[in-house]
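Then we have chain A:
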Amino acid sequence: ASARGGDDRSGRSPGGGPVAGGRLTYAVAGTQVSLDPAVAATAVTGLIDRNVFDSLVVQTGPDAFGPWLATKWEVSNGGRTYTFTLREGVTFHDGTPFTAQAVKATLDHVVDPATKSAYAASLIAPYKQARVVADHVVEVTLSRPFTPFLQALSVPYLGIQSPAALTKPVADYRPVGTGPFSYVSWEKDKRVTLRKNPRYASPPAGASHQGAPYLDDLVFEFVSEDATRYGALTSGQAQGIAGVPPLNAARLKSLTGFAFSAQETPGLNYNLYLNQTRGPLKDVRVRRALSASINVDQLVKSIYFGLFPTARNPLSRTTAAYDASAESDLASYDPAEAERLLDEAGWTARDGNGYRVKDGKTLTLTWPYWAEGNKEQRDVLAEGIQAQAKLAGIKIDRPAVDTGAFVSKYLIGGAYDLVDVSFARPTPDVLRFAFASGNTYAKAGGNVALVRSPQIDKWVEEAAETSDPATSKSDYSSVQREVLRQAYVVPLYTPVQLTAFSAKVRGVAFDAQTYPVFHGAWLGG
Partner candidate 1 sequence: MTAPTAVPYDPVRAAEVRARAPRHGLPRPGVLLAVAFFTLVCAAAAFPGLFAHAPDQVDPAAALLGPRAGHPFGTDQLGRDVFARVVYGARPSLLVGAGSTLLAGVAGSAWGLLGALGGRVVGEVAMRAADVLLSFPGILMALLVVAVLGPGTRNALLAITLALAPGFARVVRVQAMVVRGSPYVRAAVNLGLTPARILVRHIVPNVVAPLLILATINVGTAIIAGASLSFLGLGPQPPDPEWGAMLAQARDYLDAAWTLALFPGAAITLTVMSATVAGRALQARYEGRDSR
Partner candidate 2 sequence: MSDPLVQVAGLSVDFVTRHGVVHAVRDVGLTVRQGECLAVVGESGSGKSVTARALLGLAGATARVRAGTLSFEGRDLRGLGTREWRRLRGRRIGYVLQDALTSLDPLRRVGDEVAEPLEVHGLATRDDLDDQVIGLLAEAGIPDPEARYLQFPHELSGGLRQRALIASAIAARPSLLIADEPTTALDVTVQAQVLDLLDARRRAGTAVLLISHDLAVVARLADRVSILYAGLVVEEGPAEDLLSSPAHPYAAELLAAVPSVDGPVLEPGALRPAPAAEPGCPYASRCALADDRCRAELPPLVSYAVPYGPGRAVRCFHPGEDPPRPAARRGAAPVRGPERAVVSVRGVTKRFRSSGGAWRTAVDGVSFELREGEALGLVGESGSGKSTTARIVLAEIAPDAGEVLLDGEAWSGLRERRRRLRRSRVQLVDQDPLSSFDPRFTVERVIGEALPRGTPAVRDRVAELLGEVGLGPEILRRLPAQLSGGQRQRVAIARALAPGPEVIVCDEPVSALDVTVQARILALLSRLRRESGVSLLFISHDVGVVRQVCDRVAVMKDGALVEIGDVETVLGAPRAPYTRALLAAVPRIGVPRIDVSRIDAGGRAVDAEPAMDLKGPT
C-alpha cells in the first residue's frame, strides 16, 4: 500500500465534491515526549509531525522517490554527495522563507548531540555536513556511500524545520514547518491540535490534492486503551482512530457508517530474535527446534482474527527486496521435528513439569517482558508461544522489567535469550540494521540476535553501497535465507496499521510509511 491506497478510498466514497472546513479528531495510542521530530522516536510524533513538516523528498514506491521540497537532486562522488535544488516561494508557518539555510539548520540540529536525538540521527549516521551553495541549492556530504539516505530524508523525523524556531531554547520548542497544518497547542497526554495552513502550496509529487487543506482543525487525541479508542470512534467522539484493535476491526467491517483500512507496514516484521551467543540457543538445532515448536500461524490467526498476516520472513511483503521464496528455509511448525532436533541436541531428559533437561540444567530461555513496550496484545501472543514451547519441553521465563533494566541489563548487558521487536521502515537496508554484526543495540543498531556472521555483514554492506539493483536484491535475499536457516529469528506477524474512519471522512491518503496524510482529507455529509 502506498499513497495510491488513499486515492482508492476517496474514489470509493460516494459522489459530491470535497467541502472545506470542519474539525477532524483522530484518536491514537501512545503519547508524546517531544514534538521535535529530530528528538522523539515515537511513531505518534512521526504521525503528527507528518502534517506539520514537509520533507525534501517523498517515497513513491518500494524503492522510488519523488520531489517534494526538493525539486531535483543529483548524487555524485560515488554516492557520497547529494546536491538538492529546492522549491521556491515556500514559507514556514512563522513566515520565515524556506531556503537552503533551513535544510542545513535542520540536519545540523538533528545530529547535534545536545538535541539528544533518539532516532533521526541514527537514520543519517554517515552525515558529515551540509553546505549552502545558493539560496535554494544545498549540498550534503556523507562520510561513506549510503543508499538509504533519500529514504531517510523522506521520513517525518527529518522533516525540514524553520531555522528561526530552532534557535529557541528547548523548553519552549514549537514545531514550525512548511506543512499543510500548523501547530496550535499540545495538552500533555491529552491532545495535539493543528490548524489549517491556508498558504500551503508545497504538496509532494503524486499528491491527490493540491493547495491548502480542506480541514480547518486537525486534532490528535491520545487514547492509549484500545477498547476505549474503539469506543471513541463508534460513539462518534473521534472521526478516525489508529490501531483499531483487531478484535473490533472484525466487527467494524460489519458496521455501516465506518470505513476501515489496513496498511501493512514495510520493513522488519514483528519478529522474535534468538540470542545466538548465549546458553542453549548457541546450538542452531535448539533454535530451529524452538521455531518449529511454535504454531505461529494458528496463534496469529486467532489473536488477530486474520487481520495481521502471519510472517514467514523477517521482512514484510511490502518491503523492497522481499524474497518470498526465502520461507523455504524457515523452520516452520512441526512438533515432531522439534522433538527430534532437541533429542539430537542432547536435551533428552524431562523434569517434573515436562521441561527438557540436559546434564542437570532445564532448557530455560529468558524473554524479558517490557510492559511499556507492549502493544497489539503481544503479551497475549507471547503467552501462546510460552504455552506451545512448553509442549516441546522448552521453558520460557518472562521477567517483567522496566525501561532502565531492559536497556542496561538486557539489551546492552545481553542477559536474554529471546527478545521481540518490530521495526517499520520501508527499505531493505533494515536487514543491515537488524543483522550486521556492527549494529548491536549497544552500537545503536537493531542486531538483537547478536548475529556475528562475516558473510551477512559482507552482503548487507555491499547491498547498501552498490548502485546496481540486481546485486543488492540478491544480497538481501541471501540474508533473508541465511537468518531463517540459522533461525536467528522467528518471524511472527506483519504489523498492520488498522485505521478506521467514520464514513464522513474522505480523501485520507497513506504515505509510504502507512501514516495517514490529512492534506486532502475532508468531511462529507
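Just so we're on the same page, a residue touches a chain if its C-beta (ideal position, glycine included) is under 8 Å from a C-beta of that chain, and two chains touch if they have at least 3 such contacts; residues count from 1.
How were these picked? Simply put, all candidates are chains of the complex that A comes from, given by their letters.
Bear in mind the structure is a predicted one, so any value in this text is a computation, not a measurement.
In summary, of the candidates 1 or 2 that share the complex with chain A, the touching one is 1.
Listed in rising order, the residues of chain A touching candidate 1 in the complex are 225-227, 245, 247-248, 251, 295, 298-299, 301-303, 369, 371, 377, 379-380, 382-384, 386-388, 390, 398-402, 405.
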